[in-house]
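Of the protein chains in this complex, one is absent; all others appear in place.
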Amino acid sequence: MPLAVDARGIWKRYPGSWALREVSLQVDPGEGVCLVGPNGSGKTTLLKILATAANPTRGDAVIFGASIRTQADAVRRRVGLCVPQSYLYGELTGLENLRFAAVMYGLPLTESGLREKLGALGLARAADARARTYSQGMLQRLALARAMLHEADLVLLDEPYTALDPAGQALIDDVLRTLRAAGRTVIMATHQVERALVHCDRALALDGGRVVYDGPAQGLPLAVASSPAVDGG
Amino acid sequence: MAQRLGIDRLGWLAGMLAIPALVFGLYLAVVWAPTDAMMGTVQRIMYVHFPSWIATAIAYLTAFVCSLSYLVRRRPTMDYLAHAGVEVGVVFNTTGLITGSIWGRPTWGVWWTWDPRLTTTALMLVVFLGYLAVRAFLEEPDARARISSLVAVVGFLNLPIVYYSVRWWRTLHQPQSSPSTVDPEIVVALRVMMIAFALIAAYLISRRYALAQLEGDRERMELQPEVQGG
Partner (left out) sequence: MTRSDLRRAWAVAWKDLLTERRAKAAFNAMTFFAGLTLFTFGFAIGPDSPGGGEGRLLEQLAPGLLWIAILFAGVLAVDRSFQLEAERGGLEALRLYPGDRKAIYFGKLLANLVVMVALEVVLLPIAAVLYSLDLWPGLPALAAVVGLATLGFAAMGTFYAALTVHLRARQVLLPLLLFPMLIPVVIAAVKASTLALHGDPMHEFGSWMRLLGAADLLFLTVCARAFEFVLED
């Protein structure tokens, strides 16, 4: 059975700095990984690279047997990426945003199917309102709906609890539980470590673009609290 | 590495051959070839004007092929060579236009005519100046190489249609002037000068490429992360 994620030696350079330095990561199908680290440590960059939204400067990653460099199309069909409030179009309604994503993913979804998906995230009533009228929390939920539309086997979440009130955060927890129960692989970047650890078996900590901890979720708090370069597990 | 040495050696060889070729060519052009009956001494500027186009063509063709190669293979050396080709091409493109203008003034009384070939080459200059402008605004080496390669490839591929459209535009009302039968000595002098310019172009491209390689290597080294243990 191929690994869900087999990333080796990923480096990413942006003008002026290196966002990722020799990041390697192996994730089994069905695992839940919590990605932590200070702002600017490269969490978002790593998720974008795994989703083929960005290209690595060096290195490669193989997602369910498909390389992000040479078989990007196959990767895209099996990966869903949710970045806070992004990838949405303000002038389109929630429903139209989802419909667009559905066509782009090549999914044969009906209007009622789409409304159901919106309902699952508490957006049923706002489905026909333009996205630019949504609150931050609603945008975040819409972004999540978009990312999960094609029932990806690997779900990448960047700060999923952003801008959500406790009810919204509970909703995210429900979604995560459902994903884990269905055997999906989840990698979640977050600052809300305690909340996220409930859903994760493993934790990966980044600092300055480097992996400073890669091991069981329980071992994390100690490692992050102490000096940078600690290998756990 | 081997590639670099190959281009270097060929470049030096071209440079070595260029000197006698140029000296010989200039002698033929200025002293030996007969003065044109109609145009007088001014006609001798053709010995620089036409060869400039050969040099321009060689340079831009190099840029096109190397840009295409970069898009497919992503080897930085191809990007350096393309960049060198464009810069050298722009220089010869400009000398071609200036000499053309200088020749045109006493001949037709104007500094610029909308002659199809002159116009097309002026447009070529703009296209490749655009290439250089785009490079100036991109700091990330990979993005810079990719985007400027696209500019070079698409720009180059459009040149034939640009030329034909300008030609139709101008010649439906006035027939294009074709060169009348030329003295064989003039042809000889012209050919030698063309060879000399081609060699000079090859030499300059190889030198510019070597410089680009040094600059590129240094840039990539500066962008290297510091290597730390652990």
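For the reader, a short list of remarks on this structure follows.
Lettered A and B in written order, each chain numbered from 1.
As a convention for this text, a residue touches a chain if its C-beta (ideal position, glycine included) is under 8 Å from a C-beta of that chain, and two chains touch if they have at least 3 such contacts.
Not measured: the values here are computed from a predicted model.
Across B:127, B:186, B:199 or B:212, the residue that sits in touch with the chain not pictured is B:127. For chain B, the residues in touch with the chain missing from this view are 71, 123, 126-127, 129-130, 133-134, 137-138, 146-147, 150-151, 153-155, 157-158, 161-162, 164-166, 168-169, 172. Touch with the hidden chain on the side of chain A covers residues 48, 51-55, 73-74, 76-77, 81, 83, 85-92, 96, 100-101, 103-106, 130.
The definition used in the following text is that only the chains that are shown with their structure count from here on.
Look at where the CA atoms of chain A average out and do the same for chain B: the two points lie 50 Å apart.
Of all residues in chain B, those touching chain A in their complex are 139-140, 142, 223, 225, 230. Touching chain B in their complex are the following residues of chain A: 11, 13-16, 18, 21, 57, 209, 229.
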